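A single protein chain has been omitted from the complex, and every remaining protein chain is retained in its original position.
Coming up: chain A.
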Amino acid sequence: MLCFHVCAGEIFELKAELNSDKKEKKKEAVKKVIASMTVGKDVSALFPDVVNCMQTDNLELKKLVYLYLMNYAKSQPDMAIMAVNTFVKDCEDPNPLIRALAVRTMGCIRVDKITEYLCEPLRKCLKDEDPYVRKTAAVCVAKLHDINAQLVEDQGFLDTLKDLISDSNPMVVANAVAALSEIAESHPNSNLLDLNPQSINKLLTALNECTEWGQIFILDCLANYAPRDDRESQSICERVTPRLSHANSAVVLSAVKVLMKFMEMLPKDLDYYGTLLKKLAPPLVTLLSAEPELQYVALRNINLIVQKRPEILKHEMKVFFVKYNDPIYVKLEKLDIMIRLASQANIAQVLAELKEYATEVDVDFVRKAVRAIGRCAIKVEQSAERCVSTLLDLIQTKVNYVVQEAIVVIKDIFRKYPNKYESVIATLCENLDSLDEPEARAAMIWIVGEYAERIDNADELLESFLEGFHDESTQVQLQLLTAIVKLFLKKPTETQELVQQVLSLATQDSDNPDLRDRGYIYWRLLSTDPVAAKEVVLAEKPLISEETDLIEPTLLEELICHIGTLASVYHKPPSAFVEGSRGVMHKRLPARTGSPDVGTIAGGSGTETAPSIIPSQGDLLGDLLNLDLAPPTTTGPPPPTSGMQMGGMDLLGGGLDSLVGSPMPPRHASGLVPWHSSVDDLCPQVWLPAMKAKGLEISGTFARRAGVIQMELTLTNKAMSVMTDFAIQFNRNSFGLAPAGPLQVLSPLSPNQTIEVSLPLSTVGPVMKMEPLNNLQVAVKNNIDVFYFSCQYPISMLFVEDGKMERQVFLATWKDIPNENESQFQIKDCHLNSDAASNKLQASNIFTIAKRTVEGQDMLYMSIKLSNGIWVLAELRVQTGNPNYTVSTEDGWGTTGGAVDSPSCVYVVCGSCYEV
């Protein structure tokens, strides 16, 4: 929290001005207070003086005081009560603007005692004669629900709100719909928004009359309705289509969402279906003439629409051509859509454009353009030749990143059209030295290995890579291993030495299990049965499919239901970025009804074959051999493993042991865990900088939610190539933390992309004491390499919910614990009284067992239970008026034991909880 301290003199001066008799002076003073508040200064000390200004007939002054109240009422709940009377009085004012203002402000004050007084005025306002008051009251119900859901239900406000849907004023209807939709989101099964043909009809009528914002609320609500049959869905579509001509883009996108959803139910042979498809294209194109930020939102949505229904925009390729002055985020999105729309009919134009783009300034954009040329070759066979020659032209420019990107896509072209364009290999080989990115190097090596029989000096080329074998990334190492084995199988006589060399490098000198295992398999294959080796290594590869980067169909369906919203911008389901119960409900497209030809419809265009994604590691064989790095599912203590097993499954053993020698994070001088290791939710720590992990950056935090420990990871790909196949593993640690499931990274992580993953943790893994105690060593694997890092978790997340000890047991245990186990320390500058402290601690599962007051000191006795069964007992001494707390702790050993140094963890506990 950012606070500037206001000097006492300034406060004093303001105080005097606030209590002045002159109205003007008063108003100016309140303005000054608000100005200080805006920049983050703490002016809460003026609370009583500001509230005194509330009783005024000057509306402007009143509004200012209300603004102040909304900000500070929570920190001064007792004084906020002073304002209640004025609020209640204002709710009876003859002026509707004042009535609405009072009820609107009261709803924003999140103080229980005020909320109690709000019910009666709110009830009146919901039935007020003036629509302005009613529309404000409707939103106020949603506010109240956010503070106290039970109260809203008990007071019957939900029914009143439902009645407002039939109100005569369109704006009241719109706000009631918005409020109900929001409340319904937190009760997924409540059937609150009882949508039926009658209520839908009312909404559609209101749609024609309300403000642009109201139209958005109504359309978003309509999208949740499931029509009974295709007739009903057609009639709704007919009444929604006029919205496509609205000047407000959000109205248009919400209308598109309703149409895209309800269209699912229409039979494809219906004339109306075709008409609707035609009507959708122009408004989508018009969105591209909006301001750039809106264009971006529109393009992200069009990307989804094009995947779902390519026929809508197939003739509109030109509008996605990139303009020189477009912001970069618009350019990249347009390019994506261009590739999706590319077809035989427009390929010439597209290619000409892409070639233009490849000479632009922005590196990311150029790379994407080059990659797009390759995609075109794979997608439209007729254009492959032109694409290849375009790529060759680009390689001639010798611009480093262009060359590398071109080589990566040429590899894919070879996969798609084997034995067709080998003539270009010579040109590619000329650029061997300039390749410095792993993906490009790996691609080049793959090409050399694959066509080894036609490249005279293949052995020399591969040998040159071998020199720095250990400095290469895993991707390149794997590729090099496979390529040399291929070469050996093709030209066994000259290359025996080379293959021996690479096999020994891979198996004996490498720490990487993937590489080791692949090496061993080749070695055994070659030594036992060379014919079988040939069959395996030189097997014919399956062709790659043409569509790439497609969103997985069920996710796509869900995202279509979220058109216009943030989910559609992120291309992620709401549950991936929204906390709590909201958005957990997955939305689905309705099923088609009443149509005779269900079978053919499911086909659609281009979706009947589930397209597979081009694996970034050109060699499928390699993927077959990749070991699955899922966490162990056994819960018992595993047998002690020591060191490294040759080619075995102990993937962490070797890696983490070597980590011990690496520099550890700086330790706290006393050996205690620094209290600030609790992590502020908004600034996750960087655990693994991109520098150390070949472009993968990992940052994260820990949290305990509903009894489950969560590791919140943010993975950022700062490298130039796509990352896939993520997995995670922990080393043994003090509290037996282990992943409770695999790392959920479903789609490949493209360059500059960031994803957030939440990994649930269990506490039943193997135990080993760490130094510091809360240290956790983690290994993360992706297609490039395995990376190791260590991080520290706040001990408080290990406190279990059933940590409240019986009073008697507490007393007995406290006495039983020997004095050596006790430690004492002070917490400084904590301005909470004992009750508030107790409440705060309880939220972190630190339970107050008893409290007594001795000589003006509050003594709190508390208990904590750690996930491994260790109990910690604490005594907290709070002296009123003294910001310093004294804590004595004693720990009782549970059953698990181990040399765990527990006073230090209590230190963490108390510190971190106050931080919250």
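As a convention for this text, a residue touches a chain if its C-beta (ideal position, glycine included) is under 8 Å from a C-beta of that chain, and two chains touch if they have at least 3 such contacts; residues count from 1.
In this section, contacts and distances are computed from a predicted model.
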Inset, instruction - Select, from "CAHM3 protein", "MHD domain-containing protein", "Hemoglobin subunit alpha-D-like" or "BPL/LPL catalytic domain-containing protein", the UniProt-recorded name of the complex's unshown chain. - result: "MHD domain-containing protein"
Legend entry - Residue in contact with the excluded chain [from A:156, A:197, A:242 or A:274]: A:242
Legend entry - Contact partner of the left-out chain, one of A:228, A:318, A:541 or A:807: A:318
Inset, instruction - Can you work out which residue in A:360, A:463 or A:549 touches the chain that's missing from view? - result: A:360
Legend entry - Contact partner of the left-out chain, one of A:286, A:500 or A:842: A:286
Inset, instruction - Would you indicate which residue among A:328, A:746 or A:850 is in contact with the undisplayed chain? - result: A:328
Inset, instruction - Kindly note down the residues of chain A that lie in touch with the hidden chain. - result: 1-2, 31, 34-35, 38-40, 58-60, 63-64, 66-67, 94-97, 100, 104, 107-108, 110, 130-133, 135-136, 139-140, 142-143, 146, 169-172, 175, 178, 182, 208-213, 216-217, 220, 239, 241-243, 245-250, 252-254, 282-283, 285-286, 289, 291-294, 296-298, 318-319, 321, 323-325, 327-329, 349, 352-353, 356, 359-361, 397-399, 562, 564-570, 574, 577-579, 582-583, 680-684, 752, 754, 756
